[in-house]
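A short worksheet on the structure shown next.
FYI, not all chains are in this one, though none of them got moved.
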Amino acid sequence: MTQKTALTPATHTTPSARFSRSVRKGDILQVAGQVGFLPAEQCRPPTPAGPTLREQTRQTLADAEAILEEGGAGWDDVMMIRVHLTDTDHFAEMNDIYDVCFDAQYLTRPPAARCPLPAARTTVHVGLPAGLLVAIDALAVLDRARPGHRSLEESYNEVGG
Amino acid sequence: MTQKTALTPATHTTPSARFSRSVRKGDILQVAGQVGFLPAEQCRPPTPAGPTLREQTRQTLADAEAILEEGGAGWDDVMMIRVHLTDTDHFAEMNDIYDVCFDAQYLTRPPAARCPLPAARTTVHVGLPAGLLVAIDALAVLDRARPGHRSLEESYNEVGG
């Protein structure tokens, strides 16, 4: 049986309700809407990384990446990214920040691995809680054959063996 | 071959267009946006459970749960819940209703099963058709090994056996 597990980096703030920052089950990993809060500190309520779109977007993507890494995954495994912006004037700026973030990530790789396939994306303008300018969530499909992602026992169970 | 099937509790209203209240295929179950309509009655158009956020949210979650159960699943199988609210002032109240609903559900379980792992979530403020305050959809991943969710034949097909 494939268990659902949570992926919650220790630095992330506690969710405001009964939801998980991320869950994985089988080869599906779902990252909840990240909103760019600073790393958790005792006695401080969740605090945005800064007042600007740039600060919040970069923190949001870093938080999503930390979750993916905790799940043994990375941006290459991400199928869909949903970007929610609060200001229609932020669309072009968000695209710039988004592209720089992904370009920077891939520049650290060996040349042969530098041309990844980006995830699909939908970007919409919505309302978010006060002070938040962006919320980003992501759906990833993990590699089944990658060691650690699925035990032999789990795989045998799947085929009734 | 893995067939797509619909999960449509008999009490649910007919969708306003060519969409299904929920579909399942393989181990993926997708619940469409539920909006808290009262159980269907002949000669009555779809009617919200009430004018308040509480009434609509509780009905919405109950409708999603009925769909999950018809699919042999439950909240534990849900990976992602998307909450769409129309009023930015409703965020905190929705969280309270949300938590009470899930806490109440789990209190009915044996103690050993009382600490489930909640789904990931994204909450945004959008516009909805007049009179509706909340729309909630959910993505679930079912247990493959659970009897009935996947036949032996389907599993063998997957490995080319």
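Some notes on this structure:
A and B are the chain letters, set down in written order, and residue numbers restart from 1 in every chain.
Convention: a contact is a pair of C-beta atoms (placed from the backbone, for glycine too) under 8 Å apart; a residue touches a chain by one contact, two chains touch by 3 or more.
This structure is a prediction, so every number in the text was calculated from the model and none was measured.
Taking the whole complex of the structure file rather than the 2 chains in place, the copy count of the single sequence reaches 3.
Operating definition for what follows: only the chains that are shown with their structure count from here on.
Superposition of chain A on chain B using C-alpha atoms only gives a rotation of 120 degrees, nearest 5. Each chain gets a centre from the mean of its Cα atoms; for chain A and chain B, those two points are 23 Å apart.
Those residues of chain B whose C-beta lies close enough to touch chain A in the complex are 27, 76-77, 79-81, 88, 91, 95, 98-99, 102-103, 117-126, 139, 141, 143-146, 150, 152, 155-156, 158-159, 161.
Remark: chain A residues 1-2, 4-6, 15-23, 25-26, 28, 30-33, 82, 84, 126-130, 135, 137, 139, 157-160 touch chain B in the complex.
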